Every structure is written in C-alpha cells, then in structure tokens.
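Omission of a single protein chain aside, the complex is shown with its protein chains in their original locations.
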Amino acid sequence: MINIIAILMFFISFFGLITSHSMIKSIVFTVLMESAVILFFLSLGFQSGIIPPIGVNLENLEHVADPLPQALMITAIIIGVAVTTIKITILMSFFRKFKTTDWDEARILSHHHEEDENNND
Amino acid sequence: MEILGNIIIILGIIFMLFGVIGIFRYQNFFVRILIASKIDTVGALTVVIGLAVKHGFSFFSLRVVLLLVLMFIINPMVTHIIARSAYESGQNIDGSVDDIEEGNE
Amino acid sequence: MIYLLLVLWLFLAFCIIGEKRNIRIVIYLCVFSFISSISFLILGSPDAAMAEAAIGTFTGIFFIICFEKHRELRFNEKNASVFSRDEDPPDIDDERAVQALLKLRKKARARTRGKHNAKSILQRYLAPGLFSILLFILFIVFLPGGEANPYLRNQFLTQFSEHVGGENAVTAIYLAYRVYDTLFEALVLVIAVVAVIHMSYSSDILVKGGKPSHVGQYVVVVSVLRVICAIVLLFGFYLIMNGHITAGGGFQGGLFIAAFFICRYLVYDIYDLPITKVIRMEELVFLSTVIFAVLIVFLGTINHLPPVFHIVYMIVMNFLIGLKVACGFLILFYRYIAIERR
Partner (left out) sequence: MLIYLVIAPILFAVLLYLFPTSKISKSIVIVAQALLVAAAFVLFYQSRTNEISLNIGDYGGFLGITLAVDQLSAIFLILTVVIFFALTIYNIGENNSKFFWFLLFLLEGTLIGLFLTRDIFNIFVLAEVTTVLGAIFLMYHRIRRSMYDGLVYLMVNVIVMQFYLFGIGFLYMLTGVLDMDQSALVIATTLDNSQLTLPFALIKTAIAAKCSLLPLMTFLPKVHSIPDAPSSVGTILSCLQVKAGIYLFLRFRHIFQGIDASSFFLILGIITAVFGIILALGQTNIKSILAYSTIAQVGLIVIGLSLEGTYSYIGSLYHVFSHAIAKATLFLSAGIIMRVYDTLEMSKIKGVLKEIPVVGFVTILAILSMTGAPLFSGNISKYFMMSEANFIIYPIIILINLGTITVFIKYATILFGKMPAVTEEEIDEAKATGVLQEDRDNIERTGFFAKAEAIILRIDIFKEIAVVLLAILCLLGGIFGTELIGLLFHYDVVIRFADIAEKAIIFVCSWGAGYFIYRFAVKKNASLKFIGHLDLNFRTICVSIGGFFALTLLVVGVVLS
C-alpha cells in the first residue's frame, strides 16, 4: 500500500514537472520525486510494528527493517541535496542575468543570438 | 502510573484540539498566532510530560525531559519572531493590512 | 497512522502544484520534508529520517536566502520580473546592450504571456493530468507481485556485528560494506561546494563584507540562541561519536555542527569567515577520508584487525565524514549569504 502511495507521489510530481512554467517549481518537484523514490525504497518489506535495525541479536527478530535500502537512501538523499544546491546556484546566476524564472522566457532569452540569425536568413 | 500518563496525554490532545478550533474561529493574525503557540507549548508539552510519566523513572524519560526543556525554550521564541516580523512588515494589531507586500493572485 | 501522514503528504504535493507564490512553495517544501521524515521514522529507518529532516531544513534555508537576495523572486512567479535599470544593473555595462536585452525581454514576455492567457485552467491541466494518470495506471498494472527477496537483508542482519561490529546495521553498511559509495557521495558534496563557489557571482572568494545578520535587535532570539547553540554543537558531536551504536552518524552530526555555525552567525554577527581556509580544510578532510578508507577497507585490513579496532575505525570515519559535511555546508551557507549582496 505504501509503495502505491510512493508511485502516486512520483506521478504527481511528474505532473507538476510537465505543467509548471516556473523553474523554482520544477526544482521543487524534482525534490518531491526524489522523496517518492526514497519512500518506495524504505517501504520495501514493510510490516506493521517494524523496528529499526539497531541493536544486538537482530537475527532472531522477524520485524526488523531491511538495513540496506536505508543505507542506500542516505546516499541518495545526500546526492539529492548536493544537486539541489547546484541547481539553486545556477538559478540565481540565471535570474541575475535575465530576471526571469519562466522556462519559456528563459529559452527565448538565452537563445536570442541564434534566433536573430535565423530570422535574417 | 500508566493510567496517569495516558490521562495526561489525552489532556494534551484536548488542548491541541482547542487550539485547532481557535485557529479557525478567529480571523485576526495576532490572535491566531497566539492560539497556534498554545498548541506548540501547552499541548505538546503536556503530551511529552504524559510520555515521561508513563515510562516512569528511566533513561527514556530523561531524554524526553531534555526534549521538553528544549521545546520550552524554542517554541515561544519561534512564536515571538513570527509575530514580531509580521508586525515589522506592516501587519497592524487590529488586523488591517498596512502595506504588506502581497503578490497578486 | 502512517497512512494519515502519507495522505497529508500527497495533499501537500497538490498544494505545491496549485500555489503561485514562491515563498509559500518553499514553506510547503519544508513541511513536506518534515512529514517525510516522520514517515521514514515510522517505517523503521531513523537514520534516513534524521538525514531527511536536516536536509529539508537546509534546502529551505538556501531557498529563502536566495529569495532574500532577489526579493522579487519571493512572490508571484509572474511578478518576478521587475526590471528597472537603477536598482540592479545587469552584467553588461553597455547601454545599447541593456536596451537590446530589455526589448528582447518585452518580446519574449509578450509571446509567452499570450500563450499562458490563451488557455483556461482546464485546458492547461487536462491533457497532462490524463497523461500522468495513464502512466500511473500502466505502472500499477505492471507492478510485479510477490514478496521481497530477503537474501541480503538476512545476510546483513546476521553478519554485520561479526564483520564490522557496532550495533547499527545501517552504519555498518554505510561505512564498511558500501564505503565505496560513501566516498563518491562525499565527492559529490566537494564538487557541489566548488561548483557553487565557481558559479555564483561575488566579487571575492572571501566573505569579507558579507551581510550582517541584523538579528541583534531581536533580544529574545539572541539570548535564546546563545544557550541553544551549545546544545546543538553537543548534540552534533553526540551523533557523530555514537553513530555506530544508535541512529545518526557522520552526515547527520556534521549537519548539526554546521547548524551551530549558523547560530553563531545569527548571534554574534560573525561573517568574516576565512572561506579559502575552510575549503582547503574540507578537501584535506576528504583526502584523508579516502586514504583512510583505502588503508582500512579497500586493502582488506579490516578483516585482520581485532574487533575493537572496527569500532575505532567507525568512529574515526564518522568523525571525518562529519567534519567534511560540516565544512561543506558551512561554506555553502556563508557563500549563499555572501553572493549577490546588495
């Protein structure tokens, strides 16, 4: 059930990505997408009354969570935040130059040299 | 001990319930922030005290009490800073808006 | 309980879709991370929950500093384009170039605005919505059935205390079995720091003349933070030193130490951080992390060492990673408050 919620979240953020005109929103939706995947990983082997894989003599216990996805997801979270900071920085540099956060406007503005040349031909 | 703890936790949840009703009841920003801070402080603190009582005298309770102290310090500060910055950015006490920058919808 | 939280989680995503003001989007994002963090905790992974909580806070802070630098970004995405000459001169000095850019912007705006206005909300959202629902349904139809294969889980749970030691299986995997991944993850942070410094506009690499925090007038805040910041630092070191026994570890502890420096910035208005030295330190720590990992794990030394040294290895490794993460986020924070200042 939780994995279905994660998939739903994944596609809600996908919907956000294909509808939003704002760069900030797009960055936020990629963060949401990452969260959805992380939730999916952590929900692998979920059962009610699950306990974290911390302590001794875990091998006898049935309800211990899978430690591997957790370790993987810590890695994924950190990579996610590093990439997000880079994205924010690019966004700021971009905004400083062109004063816009709209994808379409940004495209027209940043390609305008080419466009002019095409019109001249 | 456990029954006492449960009673205190339920009391805390009732405080929170009143707080939530209050937020919807009043329209003035400052009244709302006052009530919201009640949820943070009174409600959450009571629940945490209840937890500590429920677990008795143990290491877990010690940690919970530490948490309680932190909440006791931080929550009022946060409320204070929200209210103050609202005031400074032009929200009047009587509820009218001075020149707060609002993006048009 | 968890389903209730997750429904709220989904609801927040819808809120972000419908919201137009950027500052609110970021606040929703922070709440979103908070809820994810609690859900992760309920799913039995306190380490990931702690990382997510800290990360959510930091991402929010970075976004808000970014908005503080360009106040027009805070509100409506459509309003975020007040282009006045006197206020913020663009990079190009030449008057004609500015005029050309202005004209072009006007043209671009007219073109896109026309497109935006032509469609109603239904037209804008119907086709993408149907497309997303279609993808979702396809996904659900082909969802593989069957239970999760517990092979590696059982292997790790039964063998980690013998192989690596400690009581936290996640830390054991993170620092010993998959330390190769961890090194690359540390590398990504190094790259992010270097990239942010390279790509952001600031007159100097030093943060000299950065913006004072102006929190000094908030007497309550300053006096409370002065007490809190010591606890934050202590808690950070607690997490690092006990990473192998309880939840937490180098990364989470490092974030707390970085938070301590942010408190310090707020309380004492210290913004003359010698950034070049911190960068150098960060990279030295990264180098020593790699070399340490190579010496202990990659050469297979860990299997020949007595179990006590396993614990020592994990504490040292956690400490190095914590120091690295703290330096990295410290540089990021100070860089963000220094760039594009007014």
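Every chain is named by a letter (A, B and C) in the order it is written, and numbering of its residues begins at 1.
Keep this in mind: a residue touches a chain if its C-beta (ideal position, glycine included) is under 8 Å from a C-beta of that chain, and two chains touch if they have at least 3 such contacts.
Predicted, not measured: the structure shown is a model, and the values here were computed from it.
A.B. asks: Report, in label order, the displayed chains that the undisplayed chain touches.
C.D. replies: Within the full complex, the chain not displayed touches A, C.
A.B. asks: Check each of C:V190, C:L239 or C:I321 against the chain that is not shown and name the one that touches it.
C.D. replies: Within the whole complex, the residue contacting the unshown chain is C:V190.
A.B. asks: May I ask you to list the residues on subunit C that touch the chain which is not drawn?
C.D. replies: 92-94, 96-97, 100, 128, 131-132, 134-135, 138-139, 141-146, 148-153, 155-156, 159, 163, 176-181, 184-185, 187-188, 190-192, 194-195, 198-199, 280, 283-284, 286-287, 290-291, 294, 297-298, 300, 302-303
A.B. asks: Residue by residue, what part of subunit A touches the chain that was omitted?
C.D. replies: Counting over the whole complex, subunit A touches the hidden chain at residues 10, 14, 17-21, 23, 26-27, 30, 33-34, 37, 40-41, 44, 68-69, 72, 75-76, 79, 82-83, 86-87, 90-91, 93-94, 97, 103-104, 106-107, 109-111, 113-114, 117-118, 121.
Everything that follows uses one rule, which is that only the chains that are shown with their structure count from here on.
A.B. asks: So what's the Cα centroid distance for subunit A and subunit C, whole Å?
C.D. replies: A distance of 11 Å separates the two centres.
A.B. asks: Just how far, in Å, is the C-alpha centre of subunit C from the one of subunit B?
C.D. replies: Distance between chain centres, rounded to whole Å: 27 Å.
A.B. asks: Could you list, by residue number, the parts of subunit C that touch subunit A in their complex?
C.D. replies: Against subunit A, the touching part of subunit C is residues 2-3, 6, 9-10, 13-14, 16-17, 22, 25-26, 29, 32-33, 36, 39-40, 43-48, 51-52, 55, 58-59, 62-63, 66, 69-70, 72-73, 77, 80-83, 88, 90-91, 101, 104-105, 107-109, 111-112, 115-116, 124-125, 128-129, 131-133, 135-136, 139-140, 143, 148, 150, 152-154, 156-158, 160-161, 167-170, 172-174, 177-178, 181-182, 185, 188-189, 191-192, 195-196, 199-201, 245-247, 251, 332, 339-340.
A.B. asks: Going by the contact rule at the top, pick out the subunit B residues touching subunit C in the complex.
C.D. replies: Residue positions touching the partner: 70, 73-74, 77, 80-81, 84, 101-105.
A.B. asks: Touching subunit C in the complex: which residues of subunit A?
C.D. replies: Going by the criterion above, the answer is residues 1-2, 4-5, 7-9, 11-16, 18-22, 24-25, 28-29, 31-32, 35, 38-39, 42-46, 50-56, 58-59, 64-75, 77-86, 88-93, 95-102, 104-105, 108-109, 112.
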